[in-house]
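Everything below concerns the one structure shown next.
For this depiction, one protein chain was excluded, whereas all remaining protein chains were kept in their positions.
Presenting chain A:
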Amino acid sequence: MSTRLQTGGRLIDRSHREGFSFNGKRLTGYAGDTLASALLANDQMLVGRSFKYHRPRGFVAAGGEEPNGLVNLGKGGQFEPNQRATTTELFDGLTAESQNHWPSLEFDIGAINAKFSRFLPAGFYYKMFIHPRPLWKHVYEPFIRNSAGLGKAPQDRDSDRYEHFYAFADLVIIGGGIAGLQAALTAGQAGAKVILMEQTAHWGGRAPVDGVTIDGAPADDWIAKTVTTLEGMENVTLRTRMMGAGVYDHGYVLGYERVADHCPGLGLPRHRLWRIRAKQIITATGAIERPLSFAGNDVPGVMLASAIRDYAVNWAVSPGDRTVVVTNNDDAYRTAICLKQAGLEVPVIIDARPEASGALPEAARALGIRVETGKGIAKVLGGKRVTGVALCAQAGEGAELEQVPCDAVAMSGGWSPVVHLWSHCGGKLNWDDAQAHFRPDANRAPTSHDGLPFVISAGSANGELHAAATLGDGDAAGKTAIRALGLSATAGGVAKAEAEAEEPMTPVWIMPQGAGVKLRSKMWLDYQNDVKVSDVQLAAQEGYESVEHAKRYTTLGMATDQGKLSNINGLAVLSQSLGADIPQVGTTTFRPPYTPISMGAIAGEARGEVFQPLRRTPIHEWNDANGADFEPVGQWRRPYTYLRNGENRADAVKREVLNTRNNLGLLDASTLGKLIVKGPDAGKFLDLLYTNMMSTLKPGRCRYGLMCSENGFLMDDGVVARIDDETFLCHTTTGGADHIFAHMEEWLQTEWWDMQVYVANATEQFAQIAVVGPNARKLLEKLGGMDVSAEALPFMAWADGELAGIKVRAYRISFSGELSYEIAVPASQGRAFWDACIAAGAEFGLMPYGTEALHVMRAEKGFIMIGDETDGTVIPQDLGLNWAISKKKEDYLGKRAQQRSHMTDPKRWKLVGLETVDGSVIPDGSYGVADGINANGQRNTQGRVTSTYYSPTLDRGIAMGLVLNGPDRMGEVVEFNKVDGTTVAAKIVDPVFYDKEGEKQNV
């Protein structure tokens, strides 16, 4: 069983007990525990079920590389799935639940998948789902849905707070082990502005656990002294619980600080995302021990040798009473020695190497530990917990030599440098044959904006695995950074680190090396995604020779741990299967983040009300207080309609349309784009931007214009008013204001930069209020101050003046077909003018109307709407707007494109009106159906609906649509499809349904 040792534990405080719960069980641990160490101290080795086969799984590691120990953490608004118990610091009141099992962790029905494991080989998903199709719905999809994902999705809104930090540094050092500390010391003393971050809560990394001495004293002494020195430097920022999540272009670094995970309830932000620009970066991210591939290496109780050492030294936790050590290197002997010295049993050290005669093996033998060289594990005995191991010759096929009872196995397949952050931005790797791992190639470092290297690797992350070399390498990295920064190093030596010398390791990728398929299909490579040695070998046999393809086919390394333990082992198995060298096969791409970071941290403060700015018109508050049913239009909120007592939306829209047609309506049109185009060449410029001629427009007059992209497609429309010889005011659609402004700037700056024209976006400087309906003039006359008669201000003219004592510019333009004035006033006067209209309008039956009534009325008049009648594939000619396209102009944006054969094809669908035979409303998005079927077996089509409404004015459904040869087919009836599979008959008519002669707007 796993238990707490009576003494020791350098990170725990036995005077502070912390209560927590796991699967509802009340347990206790100590301050300083991780959830993993506390669970192990309570003999909770079984912590989850594997993804595919639901096999029982226990802890393998003690840090961020842990693949199995994932839990659902917290409750309600603080619930989060897939949290690694090994990196979760214990606090009083923590609640955790294991994942991926049903009905319970101990008894799991999904484990039956394991019985069918031969039906779930590599590429299972790809192979099975091709055929037969009906099985998809009833077999495959339910299976995937049940087994997909590990943790549960949160149900509640995240109740925590998150924030972003922006920082700038000369040097960012990622990793606070002895290499990172030394690098910070060297660079800090030289005056560099340094940020040093460490992902755990503790400085020093593995050195204290491994018994390293520095300058003759325990490593902890040097670490404490160095941290104190660094804390005293103003130019050095130290942060624990902060992971280097990613290294990006030009020295951009993301730091993920877990501010309050270990102390919830203090009101601190939970996580903080640091967005840092660094001139130089040192990755001192350490190394991760590799598992060995032997049958049953996933049985709970089989752990990394270094992890067992961590649990014993840091938290005084013994994962087992009797631990068998299996290794291919000297380092794992430290675990055996450490356990033996803690009074625990180590029945045997199984060393795959033919010989083990270094200082560490000799020390182990001197303690009376049996060492078996040239041996391996044939298989692990036990199901939910290790009960023993069967020994075999490493060179053979797995014939059992003897069985050794034990309750834990400490395995070590050697160490892999954490090269992730080095590699994120293009750092290249070399294969180190002697240590059997990839390590950074300093000659092929990531380069920055100036083409010079900006990432330096240090310590075991750089392949310097032994303590003596690690410190020196940290110092060297610090000096390299200083030189790159143009600083000079201060004099002074580096402390001397010492540890037992180690003899060379021997790569072991499969144990035993001649294992047959029966054993290989029990050797796990990727614990989290349930990928075995046999799966990778099968992928290779089936032709997946590229490591990137094999990864996706087998899902090796694609789980949340991103293959931290499985990458090199899987790669080695693949290259052996292909008969190629490991460096030839190469690694998969390392992508940020290093370990998963919370969505909350990515969002930061940008949620809820501050998610994005909300744009409010000067009338917004009035709208809000008077029944406005808002709809988002970009970042604006516009009233869709104004609801009166008990009305539904449809009734309100109907009332607003009829009232505007019969009496008087008021529209807040302030969101319309208002671009001022000014300069001696303004007319010439607008002639190029609009399809029609603007330079001939007289001051005081307005003209409706169309704007196309260079590709010929209609992109915006609106009324242009000529203010004076050199000044135009261009109205754009609400959505077009910003991008049409940008469009104008782009052409002015990058193509016609010789033109003397300025453009200013005055959209927010003016409120614009449309006074619409037969009584419009009466209202303005009552407000008084300027002549708004048909003679003084005819249709499509504008005039400056005063109304209700407010300076205004009145445009006689209409988007409804009614007598209409659009009154522009300075934004600060918008509300006052609106209030004046409301107050004076009662006797004329004035009611405000929203965007839906606006849309209905424009459709009744056959006016197009950008985004309804256009979708980026429609040209003005499709919409019968040839009258707005100048034939005289040599050039305008889109003209050449509109001459292409596809654009002049008479078969292009053209705009018509549609009137249902039964008066009903055609569904939105409906297609006009034609005889026969196309190559895909779908009904042929002959048109589509672009706008469809119930018209209160006509009391029937009306629609506009693009129809094949439409304008030539007036009166013909076409069937349009409905969602239920039936069709509705509609007659092709003129798109202008109301007041075809335009008499009403021109009075």
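Heads up, the rule we're going with is that contacts are C-beta pairs under 8 Å (C-beta built on N, C-alpha and C of every residue); 3 or more make two chains touch, one makes a residue touch a chain; residues count from 1.
Assume contacts and distances are computed from a predicted model.
Novice: Can you pick, from "Sarcosine oxidase, delta subunit family", "ABC transporter ATP-binding protein", "DNA replication and repair protein RecF" or "Signal recognition particle protein", the UniProt name of the chain not shown?
Specialist: This omitted chain is identified in its UniProt record as "Sarcosine oxidase, delta subunit family".
Novice: Using the touch definition up top, pick the residue from A:745, A:787, A:924 or A:990 that touches the left-out chain.
Specialist: A:745
Novice: From the list A:447, A:560 or A:695, pick the residue that touches the absent chain.
Specialist: Counting the whole complex, the residue in contact with the absent chain is A:447.
Novice: Looking at the full complex, which residue from A:648, A:828 or A:899 touches the chain that isn't shown here?
Specialist: A:899
Novice: Using the touch rule from the top, list residues of chain A that touch the missing partner.
Specialist: Contacting residues on chain A, toward the hidden partner: 248-252, 277, 426, 447-451, 710-711, 742, 745-746, 749-751, 753, 890-891, 895-897, 899-900.
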